[in-house]
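Right, one structure below, let's go through it.
Here the complex is missing one protein chain, while the rest keep their positions.
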Amino acid sequence: MEEAIVAEGLVKVFYTKERKSLFRSVKRRVEALRGVSFSVRRGEIFGLLGPNGAGKTTTIKILSTLLLPDAGEAWVNGFHVVKEASRVRECIGVSLYSDRGFYWKLTGRENLRYFAYLYQMPRREAEKRINEVLKLVGLENDADRLVEEYSTGMKSKLNFARALLHDPPILFLDEPTIGLDPASARRVRELILEMKRQGKTVLLTTHNMFEAELLCDRVAIINRGRIVAINTPSELKRRVGRNNVVEVEALNIPPSAAEALSSVRGLRRIYTRIRDPASSMGELRLIFEDGVDDLGDVLSAISRAGMKVLSVKIVEPTLEDVFIELTGEKLGES
Amino acid sequence: MERVRRLARAALGVYVKEMKIWLRYPTWIFAFIALPYMLSGLFNGIGYSIAGPRAVENFARNTGVSNPFLFYTLGTALLLATEVLLQDVAYSIRSEQLLGTFELHYLAPAPTWLIWILYLFPHSTIMVVVLLATTLPVLAFSGVLSSPIDFLYACSVLALGMLPLLGIALALAALVVRYKEPGAVVSLVQSVVILLSGYFYPLTVFPAWVSALSQVLPTTHVISILRSLLLAGEGVSPLDRRLLTLLALAVAYPVIGLYSYRRWESEARRRGELSKY
Partner (left out) sequence: MRLGGGASFLSTSLLKVLRELCAAAYVGVRIYLRYPMWILSDLITSPLWAVVILLPILLFLPPEAWGSGVVAQNFFWGMVLWYVVSTSLMGIGSAVRSEQQMGTLEQLLLTNANRAVLFTRRLTFELFSLTLNTAYMYVFVQLLFGKPITVENPLPVLLVLAAAMAIAVGFGLIYGTLILWIKNPGALSNILQFVIMGLSGIFYSIRGLPAPLQYISYALPFTYVADLLRHEAMGTPTLLPLHLEYLLVAALAVALNAAGYLAILHVEKRLKRTGKLGVY
């Protein structure tokens, strides 16, 4: 089978209680997934990119057998995630949290040993593999310290090591670099690329577009429980078009900047990112229909709105531009 | 004045939050209602089973009290109050540590020892309301409540007796801040306090030295006074030796508790223990 993971029309609905007062609560229906379909080829790194609450973790939990779908079907390594859940668990490694899910009063090595036995690995093989994964993630010198003494980065590495413990061909990584410092995040990214070199299939979720661009062979953009696009990062960016994005760095950007520039010819979308709220300094990203006709038109509209231009660049589109183009929302907004 | 107002606001915040959490776990409320009767029933059941028809007569001869059910219901109610007071602060801190919200309390302007003590009030409110609602009918039915003044007097003694426990609770809280895992120490302190308080037996069953040792516990005096008031129908003068001792303990223990809490907390800060869990 060419595909390592196949999801077809996954639907998941949660019911939550909204506490209105001490004794009154109202039941609320939350549609986490609304017909998610995609497939991941063997040996590729596939990213689920979307804002918080888009349905990324729900998808990973269904694929890793921790959650049952309300509708739709999925197969991992050729096994059905509901009907053959135990076969699925044998061939996946899952990293769900960066710093939870360990026994604090056990050392890193003892934690791994416990899970190795639960993965039913023979003793000698388990010990060998524990040493291998500890070395791979760079924890060999801290393996015999209690986990309660580990930093967030070390716990994240240990989490990664646990996912690799039984040498699974498929890895699910939920926000693998969240909360990590740049050096630790870089190390985790290197590890993910190393897994690809070893021939493993990786499904990762992220809301970090830089990470998605850097790591993923293909990306699925997910928003409000629906996949809105799937392709390679470069193909996705082609949807926005080269030379269609203008980035303006400016001062005094007003909240109504988008409205003020709406009259600019050929402008399809605009969004702002304020970097310094005190001076309202930040960037305007303008996405045009078909290239930029006249930068002068843009600049005069900007100065009419009272903004002071610091720099203007025609830039390559990013995955965030693609996301906005497809959903009309920013990555952090959903 | 502004400072007091701000502290009151913090107190209200803690009260509302803890009250909401507690009311979402109704088994505790059920426990406060049921446990005094269940434990009393258990003791009485075993007693009747092993002693037969002479059980009550023997009990009266050994304790001077003719109603063993009331004796043990009162004892269990006090035992529950002691357990809640002693363990609540320590377990609340531990729970905050596990949830990762512990350090956030240090960012608030209110002193942390006060916040931890405030954790007791919602639990105590529920406990007092439920215990009163469940034990009052039994007390009234047994005819031991001669007047509302007697009852209020008994409540005041109880409240006074709980103050020194706050001091012990703070000392236990200090241990949790410094050493984390509270269960073992709290369980040890609870069992010693409960053994020496004589909730379920007169302390005269112990050798003299054990009885002498038990005098340092506020709960020993509380149960002794309450038995005089409620079970023996004796009056207790405000100048009673037990009451004066209780008053002294109500001042000394919180001071010692606060001192040890501050000391251990500053040690924990110095060693960087606050962020560990």
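Think of it as A and B in the order they're written, each chain with its own count starting at 1.
Quick note on the criterion: contacts are C-beta pairs under 8 Å (C-beta built on N, C-alpha and C of every residue); 3 or more make two chains touch, one makes a residue touch a chain.
What you see is a predicted model; the values in this text were computed from it and never measured.
For the chain missing from the display, the contacting residue among B:Phe59, B:Trp113 or B:Phe151 is B:Phe59, taking the whole complex into account. Across A:Arg19, A:Arg41, A:Lys105 or A:Arg268, the residue that sits in touch with the chain not pictured is A:Lys105. When the missing chain is restored to the complex, the residue among A:Lys56, A:His166, A:His207 or A:Lys237 that touches it is A:His166.
Contacts to the hidden chain, counted on chain A, fall at residues 12, 14-15, 32, 58, 61, 64-68, 70, 86, 89-92, 94, 96-97, 100-106, 110, 113-115, 117-122, 125, 129, 146, 162, 166-169, 198-200.
Residues 25-28, 30-31, 34-35, 38-39, 41-43, 45-51, 54-56, 58-59, 61-63, 68, 72, 75, 98, 179, 181, 183-185, 187-188, 191-192, 194-195, 200-201, 205 are the ones on chain B that touch the missing chain.
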